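Removed: one protein chain of the complex. Kept in place: all other protein chains.
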Amino acid sequence: MKLYETVIGLEVHVELATKSKIFCSCSTEFGGEPNSHCCPICIGLPGTLPVLNKKVVEYAIAAGLALNCSITQKCKFDRKNYFYPDLPKAYQVSQLYLPLCRNGYIEIETEAGKKRIGIHEIHIEEDAGKLIHDAFEDGSLIDYNRCGIPLIEIVSEPDMRSPQEVIAYLEKLKMILQYLGVSDCKMQEGSLRADINLSVRELGSNQLGVRTEMKNMNSFKAIARAIEGESKRQIELLEANKAVIQETRRWDDKLNTSISMRSKEDAKDYRYFPDPDLPPMEISQEWIDQIKGRQPELRDEKVERYQRDYGIPAYDASIITGIKKLAELFEETVEICGKAKEVSNWIIVELMRLLREEEMEAEDICFAPVNLAKLIQLIEEGKINRTVAKEVFEHIFKENVNPEEYVEQHDLSLVSDDGLLRSVIEKIILENPKSLEDYRNGKDKVIGYLVGQTMKEMKGKADPSMVKDIIYDLLNP
Amino acid sequence: MKEITKMTALALGQMIKKKEIKVFEAVLAQLEAIKQREPSYHCYITVLEEEALQMAKKVQEQIDAGLLEDSPLAGVPVAIKDNICTKGIKTTCASKMLADYVPSYDATVIERLKAGGAIIIGKSNMDEFSMGSTTETSYYGATKNPWDKERVPGGSSGGSAAAVAAGEAFFALASDTGGSIRQPAAYCGVIGLKPTYGTVSRYGLIAYASSLDQIGTMGKSVSDCASSLELISGYDPKDSTSIKESHFQYRDALVEGLKGMKIGVPKGIWKAGLDPENAHAIQEAIGLFRNMGAHIEEFEMESMEYAGPSYNIIACAEASSNLSRYDGVKYGFRSMEYEDLEDLYIKTRSEAFGEEVKRRIMLGTLVLSSDYYESYYKKALKVRSLINRSFQKAFEKCDILLTPTTPTTAPKLGTSLSDPLKMYHTDTYNVAINLAGLPALSIPCGLDSKGLPMGLQLIGKHFGEKDIIRAAYNFEQSGSLVSNGNEF
Partner (left out) sequence: MEITEEIIHKVAELSKLRLTDKEKDKLLESFHGFLNYVQTMNDLDTKDVEPMTHVLPLKNVFREDRVCQETDRESVLKNAPEKKDRYFAVPKTVE
């Protein structure tokens, strides 16, 4: 078999975090009863007209700047015409001729080092509604709540070569957009969706092969599998001397294969033309500078500041800033309790472990920073030990409990009563006469054993160093 | 007292304010006239008997309470073209597609009319989706010209024009995409005023061609048109193409005297199939303006002969997109039987759109399709630039322009639709004005030998409504108007 290379470009649709829709004042909130976040404008009733949400343009410009794009200062909207039930006007307002941002890039980390992925363009458009299959009637039902939510479509150059690079690109993209606050990028709510353009070619060739497009992928894992699966399919075709057909395919994650959507591709002609209802935009340098000035601190700046101001190691800083939600949590917790390194440890070790175990995204973290701060406080004050603290943290993570109350209710405080501890330890030494003998024969190891027994007897509610001190004391009268 | 329905809108409004006529009397008189005359002319798709009487009661109460003092049209019945959305009242666009469509909101102009106390008396007939110039493409049947029932009232706002001419409404709202107010006004012997694009909100006007559509008014007198335009115009944040400027006191232009006004006459008007009788009437009108002290200058205007092609391409292109939303899913007609979604779309649209609408959708789709976009659609937009430039140049020389509204008087019913090319040519004097977004009005300038009214068109520069209103007002005062005294 020949050696092949997979060439991948992405079109990523990102829902912007505006409060209202792009052309009307309906809410963009996720969920809600079907067709309840709708009005005559977003369901395209005859006679209605669009008025552009200014925030949409500002968010899109902010994204463009952060992705190193140049801003198209004279730009406008075009209509993309096609019939589909989720598209109530039968055209989508989008930007074909003069997209808002062009010629950018982002840098990703790969095994071979840093790599630059080109951004061809970013344009603004409106989202469509949602179709639901009605199993009873074997029909489809339409909910237009999502219709008219502002999107940016980020079109990359075909610069990626592997699922790893694609995931790294998406993760970086997600991080930047979240930091900017322009999108929450929640994939499971569909606010970040990727279309994958993929072709294969013989390694070393510099001509692109025929590509297929897989639409609306909304999980990283599915994307990785889809890339593996589709490259394999295309390579097999080429190996069998068959042609790859340029078409849209749907990735079926259960069947682990892509399926042709058999649409009448050649009949497609979107008849884009400038939207006569929307006057053009002229984006002044002043406005761009203003947006630049308002740009929040991005990751690289944060990493530096964390080391400088909080004194945590570069390693910690880079992990915590890798996800905006973690960085927020970190900053807010440190704000309350100081103890930056301690907070960082809890996030990097325990929190990340729980996220992995529960298969959750950091965005889904729901506990209040004050509870982590209080937990750290309790350890500091010697009220609980680390073992107990780990257990309490699990409850903070899952149920957002107040650790002070939790420790109190479950009677988890350390016993710091010297007399009580002494009597427990005396009892244990009496029950283990051999250990006393061993100690006298110079076997220091026995101390550890006695500490363990005591902790067990105390159900962990003792400070091991205090226990150790008492044991020494009792063994050396 | 003069028969109520023969009064002008302002005269009636005054009588109502003076409590000499009750609003409900006016409304009853109007409804009675409609009842008598509708069988002959068929101006309306929907007549609002109950709603109008209810509204009359409310407006009378407001007037009695001393409200609506500065609203000269309070209590006056008005006809609304059936492509302007009225909340809770069927709005059909004269199409089977929207035969049962009841909007859930009022167009901005309707909100303004209601706020001013005008009484909506009915929804007037039109060409289906405004596509036509005779009102014959209406799904509800043709409207007849009150001057001659064998003839068309013009279109697409034929119902509005005929209603005003026949005394079935005191004034009317209509829309003008390529002459749809001015041409029927000329054929029906009334005054039709299309303002500058952006002056009146399009929110709630069911779109034909968005960059050309504009709502305007029709009336029995220049003053009626000026007053009603004043009522409906002004900035609307719901329409992104609406203009923020607020100089909309059009009644201020109702003053006597034209001394020094510079009126330009494009030489091209004498060609273009102008009927000799109409040409004569225009010559006379020019003479009259000269006598009133206006300077007349004839000059060539470049690129005007390309207005028709440019207009038709742009109008059809925008229409093809605007009318795609009628697909049987969210509102309007849905075919009874269909196999799947594709079939639902196709049957719904094929069954519910009339022939002319389908033709224009197809033409629009063609000129926007990838092979034709550059050489047709984009070319048309460039030609539009040139036409705009040509007007700008003309307005460096003069205050207003004067042309005929139409080359001939109203044709007979059933003679226009067969040849679309002929239809393009009746638009000769009108469409360029929409391409450039200029204000223009049509005012009667006499009757031809068949006794049919002829129209004179006055064109202003952007936001130059006052110039054309002043000129028309003086022309009207000179007494050369077709009288309102037709015995219908």
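First chain written, first letter: the chains are A and B, and each begins at residue 1.
Convention: a contact is a pair of C-beta atoms (placed from the backbone, for glycine too) under 8 Å apart; a residue touches a chain by one contact, two chains touch by 3 or more.
From a predicted model like this one, the values you see are computed outputs, not experimental measurements.
The absent chain, not drawn in this view, touches the displayed chains A, B throughout the complex. Checked against the hidden chain, the listed residues B:Q60, B:S211, B:T403 or B:N474 yield one contact partner: B:S211. The omitted chain makes contact with just one of the residues B:E150, B:E297 or B:D371: B:D371.
From the options B:F24, B:Y306, B:Y429 or B:Y473, the residue with contact to the unseen chain in the full assembly is B:Y306. One of A:G47, A:G229 or A:P274 touches the chain omitted from the figure, and that residue is A:P274. The residue from B:P72, B:G122, B:G178 or B:G198 that touches the chain not shown here is B:G198. In the full complex, the hidden chain is touched by chain A at residues 18-20, 25-27, 33-40, 43, 51-57, 76, 83-85, 131-134, 137-144, 216, 250, 261, 264, 267, 269, 271, 274, 276, 278-282. One chain is missing from the display, and on chain B it is touched by residues 100-102, 104-105, 197-198, 211, 237, 240-241, 243, 303, 305-306, 308-310, 312-313, 320, 324, 327-334, 338-342, 344-347, 349-350, 353, 355, 358-359, 361-363, 365-366, 369, 371-372, 375-376, 378-386, 388, 420-421, 424, 435-437, 462.
Keep in mind that, in the parts below, only the chains that are shown with their structure count from here on.
For chain B in complex with chain A, the residues that touch the partner chain are 84-85, 91, 93, 98, 101, 103-105, 107, 202-207, 209-211, 237-241, 317-318, 320-321, 324-325, 327, 329-331, 341, 345, 365, 368-370, 373, 377. Contact residues of chain A toward chain B in the complex are 40, 43-52, 79, 81, 83, 85, 88-91, 140, 142, 269, 271-273, 276-279.
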